[in-house]
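Just dropping this structure here.
A single protein chain has been omitted; all remaining protein chains appear in their positions.
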Amino acid sequence: MTWFGLYSYWIVVVLMMVGFYIVIAQGNLVKKIVGLNIFQTSAFIFFISLAWREDGTAPIALPDVTEYANPLPHVLILTAIVVGVALTAMGLALVVRVHEAYGSIEEDDIHRQDEQQ
Amino acid sequence: MNRYIVLRVISSLMIPIILIYAFYIQFHGEYSPGGGFQAGIVFTAAFVVYTLLYGLEAAQRAIPPEAAHALSAIGVLLFAAFGFATMLLGGNFLEYKVLLPNDQAGETFGIIGIELGVGITVAAVGLTLFYSFAGRRTGE
Amino acid sequence: MSEHLPALQVVIALTAAPLVMMMNRFPRLAWGVTLVTCWATLVVAVLLLLQVSDGSVIHYEMGGWAPPWGIEYRVDGANAWVLLIIGLVSAVVMPFALRSVEQEIPADRIGLFYSAFLLANAGLLGIAITNDAFNIFVFFEISALASYALIAMGRDRRAMLSSYQYLIMGTVGTTFLLIGIGFLYIMTGTLNISDLAMRLPEVTETRTIRAAFAFIAVGISLKLALFPLHLWLPNAYSFAPSMVTVFLSATATKVAIYVLLRFIYTAFGFEFSFEELSVAWVLMPLALLGIIIPSVIAVFQEDVKRLLAYSSVAQVGYMILGISFATALGLMASVVHLFNHAITKAALFMAVGCLVYRLGGVSLSRIAGVAERMPWTMAAFVVAGLSLIGVPLTAGFVTKWHLLQAALMEGLWPVAVVLLVISLVATVYIWKVVEAAYFRPAPEDAREIREAPLSLLVPTWVLTATTIIFGVWAQFPISAARNAAEALLGVPQSW
Partner (left out) sequence: MVSDAALIYWAMAVPLLGMLALIAASRWAVLRDALVVVTAAVMFGVVLQLLPRVLAGERPSATLFELFPGLEIAFMVEPLGMVFALLASGLWIITALYAIGYMRGAKELHHTRFHVYFCIALFSATGIAFSANMFSLFVFYEILTLSTYPLVAHKGNEAAKQGARTYLGLLLGTSIGLMLPALIATWWLAGTLEFTPGGIMAGRVDPAVGTILLVLFMYGIGKAALMPFHRWLPSAMVAPTPVSALLHAVAVVKAGVFTVLKVTVYLFGLDYLELLGSTDIILYVAVFTLLSASLVAIQKDNLKARLAYSTVSQLSYIVAAAMLVNEFAALGGGMHIVMHAFGKITLFFCAGAIYVATKKTEISDMNGLGRRMPVTFCAFFLGALCVIGVPPLGGVWSKWHLLMGAYDSGAQLVVLALIISTLLNIAYLIPPVVRAFLLPPPKGEETAGVREAPLLCVVPLSLTALGCLALFVMAGPLAELLRPYLSVAGG
């Protein structure tokens, strides 16, 4: 069952592909950001799952626990999540402004407007 | 708002609890899961709930956007202040143990300090983001 | 305080950013604080470079945590050089920014603008100075977030869309980098690059490490705009405010190239990268295509900013080409080009910024005959343009000379020929601008145009003069670049 034993990696791969596909294939600016989020989330899950240890608890110093998950990836991913939130906010803010300027959030539409200028 | 009396009652009970929970996470961060990031976001969440019920203007009377702006800067500066303090006291940047005579106490003090800075910044930035999105009207 | 220089290098700008944000109501004050910060940064960078000029290495443990647990800042010949580039460009661009920004950015946002600029600056400095792989990612995102904001403040509405595209591509890039770092962490249990360098040789046989290499290389290539991953760059540079274009064109891609060097040479090691993976055979064709195609595209551009942006993509190709020779000389040529291209392109974009200040836009038809009204600006453009072409006694020539030497040393005659032919193409596109400005008749409404104000002109000329100074007094950049190359290779070279 080794193929299934690494199921978290399968999730990572599927999410990554899904996210990446959305980023590339979608012309809607908001959907692109959704895709980007899924893509990033796959990386987060990847990190978290590599911190996992068999029979380990959460990485908190408790008196009678010896096996716990590696805390470092958790810390890293906490930072990465914050960065991701900031990126999403930034991206959405841009989309809002693009919408105000062009009246559309479809890429094709916007390019057409630019070319007509 | 009168039509949503249940919501109002429940949420006026909930909001204080959320806020207190935020403070709990904030100041318990060095012993248990938690810290400035989480606390800041939970704190913002309370305000989001408040805004949903009482409207943006009411929320902005409580914490004006300018204040949120300033607070986000102040949080970072607090963080940096601790960094510079450790440097002036002879340690490396953010080497907290030099802050107090006792190493252990110094580290605790330092972590609480910078986490407070982080918490303030995250809460303030979260609010700023929320205000700026919520404040937009089409056709503006 | 001298032992704290590495921390100060980043922290000064990082601390000044919120301060400046709070001064949003007083634009001039915000500008002043930013100016002082940038100059302080430059001073720190110079001091650091002096300290490591003898080949020594400075270690600084953040928070007193020893690596590999804590984040370590590590300065050697290579990143001190990059720090100097960032420091120098930001210090020179600030006096220029005062009036340029006042004209292009609404007054109630100038404080925020400078705050974002400082963050971008601090982020780039952080990327260069840190020795922690994950920290590189974080600083990448800090600088990138700030850059997105800066680009989006351009006056044209297309600025927002180009910023958005940059955001998408940039985030994909950094996420790739993050995944690659994850792979490395699985296999080695460390994030410190020096530690990685020690532990990686034991596990290089695994597919995981190769995957890591691929993810990291592709991720960084997106950030450094390696052809054909450069699509974000021309738009971003064309529509950003003048000052932002100057700063980003001179620093952002350079820092990304430095990170690539750091991973290829230090973390993975020369042997793994070049002998086992033969990365040169991927880099060289891409570099050559990246030199040729964007150069040709540049010839057909109507907008000067866009033209120079395409030329930037081509110049990135030069730097990657030097790396792909897999020799010390090639590496050194690349490293010296980091600096030479930074000052050259910054000077060019500053000259363009002067034109924008007076004309509002820089399409070839709009700058027709402008040389008569703005002789000093156009003279600066010509001189810096010569450096871009690589005429002797300019900084660009020093690079080209060494790059050609490196190509010949490998017996790559065709590559040498391509380099020379492309410098002719560069002549053509610079020439187009010069001809428009000098020889086309000015439109009727151009009577009112005056020379750009001194506060714009002086910094432009300072950088322009720098391209000449370092073209004539080439020992300094060469010895610094040699030092940097040795730091990356880890062994002293006989030059």
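Per-chain numbering from 1; labels A, B and C assigned in written order.
Rule of thumb we're sticking to: a contact is a pair of C-beta atoms (placed from the backbone, for glycine too) under 8 Å apart; a residue touches a chain by one contact, two chains touch by 3 or more.
This one's a predicted model, so the numbers in the text were calculated from it and none came from an experiment.
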Contacts of the hidden chain among displayed chains: C
Touching residue (missing chain; options C:V36, C:A66, C:V417 or C:L454): C:V417
Full-complex contact with the absent chain, from C:I292, C:L393 or C:A465: C:L393
Interface with the undisplayed chain - residues on subunit C: 391-393, 398, 401, 404-405, 408-409, 416-417, 420-421, 423-424, 427, 431, 435, 439, 472-475, 478
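Just so it is clear, only the chains that are shown with their structure count from here on.
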Contact graph of the chains (line, ring, star, complete, other): complete
Subunit A and subunit C: spacing of chain centres that average the CA atoms, whole Å: 28
Distance from subunit C to subunit B - Cα centre to Cα centre, in angstrom: 36
Residues within subunit C bordering two or more other chains: none
Residues of subunit B that touch subunit C when the two form their complex: 69-70, 72-77, 80, 83-84, 87, 91-97
Of all residues in subunit A, those that touch subunit B in their complex: 58, 60, 78, 82, 89, 92-93, 96, 100
Partner subunit B, residues of subunit C touching it in the complex: 1, 4, 7, 11, 14-15, 17-19, 21-22, 24, 60-64
